[in-house]
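Take this structure, written in structure tokens, and hold onto it; I'll ask about it next.
Shown here: the complex without one of its protein chains, the others still in place.
Coming up: chain A.
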Amino acid sequence: MTWLELSVSADNEAVEAVSEVLARFGYNGGVVVEPAWTPGDEGPEFRYDPARPATLRTYLPLDAQSEELRQRIEQALWHLGQMRPIGPLQVRALEEEDWANAWKQHYSVLRVGQRIVIVPSWLEHTAAPDDIVLHLDPGMAFGTGLHPTTRLCLALLERHARPGQRALDLGTGSGILAIALAKLGAHPVVALDNDPVATQVAAENVRLNHVATSVNVATGSLGAGARMGHWLSGNFGDEDTQAATDPSLPSPAVTTTFDLIAANLIARVLCILAADLATTLAPGGILISSGIIDSREPEVHTAFEAVGLQQLARYQEGEWVALVHTRKEENEQQNSS
């Protein structure tokens, strides 16, 4: 698919007004603002340079209407230009591939936890004897190992995964956690995701790592999760739309229980899935939940406590929290009730 990128420079005081014009016509109301700043500045001392103009961009899908939209933006900017200095509108065509793969050139070998090494599939790496190497091409799926939510999970898997455990990776994305589980000895590993693009990527990564005999990748979720829809659908996980969403999403019959579950999701979804996670976790099993933003952590506590999950540990990196829970043994549950 081809897109038009429209850019214009404007001084600091005009930025909001130009944004307003671009948002009115641009795709999805989206606007990019790149303020001027001095390169080489370090984190906390960073300063914008308000004296120099900022660059603003918006995007239009290249179709029958794009030329008319472009003209309307140009007209609106011309009028603004009568009041404040605004640069000429620049247009260039852009292919989806131009950005979908652009980030790859910045991605390098990454060490996480004690022994895990993530190697982009297009790079070579000589592993140390103890290394657990994950070969990965995340493509358009979540899970590169760079994000704190994934890093926390990997470090916790290293601590809790044991050979022969039955494991579930819920919301597998690129498959990174499922592959790590398999390489740490878990068998069998079920990797589920609501997003068919993700399961395709995950299956490819599983093959790349030669763990297809252990890891079974499928599109779907657990119980309530199967009615949640696609995670980018806009109303993902809304309580009131759950019943109305497309029931066509396959829900693999997960009848077994697991000794270890990794769920790198988000707080709201963890709450919705709490009961399903609890029933799918074997007594004495370990649940690693991640993707919890610290401000919403109390919601997860409440939901997990209500279904009898017991917290063992809590880890935080920046504003992201990962939790380790277990399910009480059957007899303990009876005693406590």
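Heads up, the rule we're going with is that a contact is a pair of C-beta atoms (placed from the backbone, for glycine too) under 8 Å apart; a residue touches a chain by one contact, two chains touch by 3 or more; residues count from 1.
Keep this in mind: contacts and distances are computed from a predicted model.
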Name the absent chain by its UniProt protein name; which of "TRAP transporter small permease protein", "Pitrilysin family protein", "Large ribosomal subunit protein uL11" or "Signal recognition particle receptor FtsY" is it?
"Large ribosomal subunit protein uL11"
Of A:Glu5, A:Glu204 or A:Glu297, which residue touches the hidden chain?
A:Glu5
Among A:Arg84, A:Arg115, A:Arg166 or A:Lys328, which residue is in touch with the absent chain?
A:Arg84
Logged for chain A, residues touching the omitted partner chain are 3, 5, 12-14, 16-17, 19-21, 23-24, 26-35, 37, 39, 41-44, 46, 48, 50, 57-59, 75-76, 79-80, 82-84, 94, 96, 98-103, 105-107, 138, 140-144, 146-147, 173, 231-232, 234, 266-268, 291, 293, 318
